[in-house]
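One protein chain omitted, others in place.
What follows is subunit A.
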Amino acid sequence: MRVNVTINGDQRQADDVWEGESLLYMLRERLGLPGSKNACEQGECGSCTVYLDDVPVCACLVAAGQCQGREVRTVEGLAAGDDLDPVQRSFVEAGAVQCGFCTPGLVVAAHDLLRRVPEPSDPEIREALAGNLCRCTGYEKILDAVRLAATRQASGAEAR
């Protein structure tokens, strides 16, 4: 089948999509957007988190065909050109990135949290990121990164 979908603001088209294919496979293997990661492909790790019509979803659990005519925003669509999103910048600065395989999913999840809750408490951050596994960091610096991004956004200067 053919799927037409808006990705990071661009109108895209994927051909020969097989019915069983996930949004994650379509993004990674057909549309040249491998930023969303494939750590489990069964909805357990959050590494594939993307926005589908502005709601964060696990791209591995969404069938590619379900995205016909809808809007997807991936980790590749968060930065404005060379300017990183504040969440992305905070992840780099706080040392929240080691191997980075969890990072795209965590960045999208944290981005979504800070849109909904601009100044989250620690338990709120933990609850919001509970679906995203990271094997390298022990999460401490990921929490630091989200706190840093929240402070940045609260200070207004760098909010987008």
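Note that in this section a contact is a pair of C-beta atoms (placed from the backbone, for glycine too) under 8 Å apart; a residue touches a chain by one contact, two chains touch by 3 or more; residues count from 1.
Just so it is clear, contacts and distances are computed from a predicted model.
Per its UniProt record, the hidden chain corresponds to "Xanthine dehydrogenase subunit D" from the list "Electron transfer flavoprotein subunit beta", "Sulfite oxidase", "Xanthine dehydrogenase subunit D" or "Branched-chain amino acid ABC transporter permease".
Among the residues A:Cys99, A:Val117 or A:Ala154, only A:Cys99 touches the chain that is left out of the figure.
Interface residues of subunit A facing the missing partner chain: 14-16, 18, 20, 28-42, 44-45, 47, 74-76, 78-79, 84, 88-89, 91-93, 95, 97-104, 107, 123, 125-127, 129-143.
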